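Taking it in order: structure first as structure tokens, then the write-up.
Of the protein chains in this complex, one is absent; all others appear in place.
Residue numbering begins at 1 within each chain, and the chains themselves are lettered A and B in the order written.
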Amino acid sequence: MEKSIIVSGFGGQGTLFAGQVLAYAALDAGKYVTWIPSYGPEMRGGTARCTVTISDEEIGSPLTRNPAIVLAMNLPSLDKYEPLMQPGGLMLANASLINRKMDRSDVRGIYIPAARMAEEIGNPRLANMIMVGAMLAAEEVLPLDVVKEALENHLPERHKKTLPMNFQAMDQGAAFVKDAIAA
Amino acid sequence: MVMEKVDLNLVYERPESLTETTTHYCPGCTHGTAHRLVAEVLDEMGIREKAIGVAPVGCSVFAYDYFNHDFVEAAHGRAPAMATGIKRVRPENTVYTYQGDGDLASIGMGEIVHAAIRGENITVIFINNAIYGMTGGQMAPTTLPGMKTTSSPLGRDVEIVGYPVRMAEMLATADGASYVVRQSLHDPAHVRKAKKAIRKAFEVQERGLGFSIVELLSACPTNWGLTPVEALHFVRDNMVPYFPLGDYKVIDEVAKLRV
Partner (left out) sequence: MAKELLKGNEAFAEAAVRAGVEGFFGYPITPASEFLEYMAKRMPALGRAFLQAESEIAAIHMVYGAACAGKRALTATSGPGLSLMSEALSYIAGTEVPAVVVNVMRGGPGLGNIAPSQSDYNQMVKGGGHGDYFPIVLAPATVQEAIDYITLAFDLADKYRSLVFIVVDGNLGQMMESAELPPMRELRKEPPEWAVYGAKDRDPNILTSIYIDPPDEEITNIRLLKRWMEIEKNEVRYKEYDLDDAEVAVVSFGVAGRVCSSAVKTAREEGIKVGLFRPITVAPFPFKQIEALSKRVKRILVVEMNTGQMLDDVKRAVGGRVPVEFYGRIGGVTPFPDEILDEIRRINESEDAIEDGMEKVQWLERLEERIARGE
């Protein structure tokens, strides 16, 4: 099984770090993994994007045109990836900043007010971890506890005190999705 | 008349730091003098066995054939960078470059300036004869105003090609430079002063005091179209006034050195 995940948003939304946490967790889970940022011309307009590929086998291309999962932190990301996603893929949209639903019906859409939820926890920068928690609940990619452990191991020392808040963000993201599925 | 019996003392011999060979330099060229001074200093300081020279591109390109110690041959102007690479991985060795004016002051201007700025712990012997010798007498960055060369046949016109560069003065402004001096090789008295400067420059390196450079005003009779004696007079009468001799930078630790 090989899954390609794109985390995309404005610079400062923690998209690259969210991708790295997934990559570290994938490594800990014994998977092959690549993480590749968009750099160079793709950085125009302050967008920050990375592609994480997680696989049971050696990975060929670290980049994909048609991702299986997209974490769209802003509207331009949803606009860009909606037409490109694999049929049956999963789009997680940060509904706090994205005011529309997808037109495609062959892609699962989860609209989660990540920025608002993050502010409620006490830090708007936790939106990335809410999205990660939501994704892990919606799709079998990696176990949540492995991702949490990866975060604990790789969160920069100066941010260590925010670890409980980060965990809370992941849990709330996951809970949101479970509620949505149950409803 | 009674012949006095005297002990014959050997007063002059080939320094161990020079090889026993004939150089390719022209009659009256002062490269030979400069080579000998460097070699005598290496001998006197007992550092021949750890010396590594860096030869330039120019007339002294074959310097490595004349010095009896390890040598490398740099690309044109890059000797200070190459010397930096050597010195940084072998700080225990004595590393020096031997460069002409085209090499050091034209194509290698960037490398020499930055080596000085870094305070690179190397010694530079800079031969300024105001001309490109090896390529046949073209205008050098240090060619004097009005001086005729094969590429300034009407004489150096400063309105068109600009002015000679005074390297010692320029490098003295570098905070990293510890010892910057200009001497001349045009007569015995000055040759002795030049040797003293070379000795001091190597002492600076041996003590880890940083960048040292000795600029030596030199004669090129062949490309100047003068006899050897005329050429030495040309240095005295024309070059020394434009390139004044003396110490341009001597940091306190260097001033304390007794040479």
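As a convention for this text, contacts are C-beta pairs under 8 Å (C-beta built on N, C-alpha and C of every residue); 3 or more make two chains touch, one makes a residue touch a chain.
Keep in mind it's a predicted model, so treat the numbers as computed, not measured.
J.: I'd like to know which visible chains would be in contact with the absent chain if the whole complex were considered.
T.: Taking every chain of the complex into account, the missing one touches A, B.
J.: Which listed residue (A:G60, A:P87 or A:P164) would be found touching the missing chain in the intact complex?
T.: A:G60
J.: Consider the whole complex, including the chain that is not shown, and state which of B:R36, B:K50, B:K193 or B:R236 touches that chain.
T.: For the chain that is not drawn, the touching residue is B:K50.
J.: Have a look at B:A34, B:C59, B:I86 or B:V254 and name the one touching the chain we're not showing.
T.: Of these options, the touching residue for the absent chain is B:I86.
J.: Go through subunit A and note every residue touching the omitted chain.
T.: Missing-chain contacts on subunit A: residues 20, 23-24, 27, 32-37, 39-41, 59-66.
J.: In the complete complex, which positions of subunit B touch the hidden chain?
T.: 48-52, 54-55, 61-62, 64-65, 67-75, 78, 81-90, 93, 110-111, 114, 118
Operating definition for what follows: only the chains that are shown with their structure count from here on.
J.: State, to the nearest whole Å, the distance from the C-alpha centre of subunit A to the C-alpha centre of subunit B.
T.: Subunit A and subunit B have C-alpha centres separated by 65 Å.
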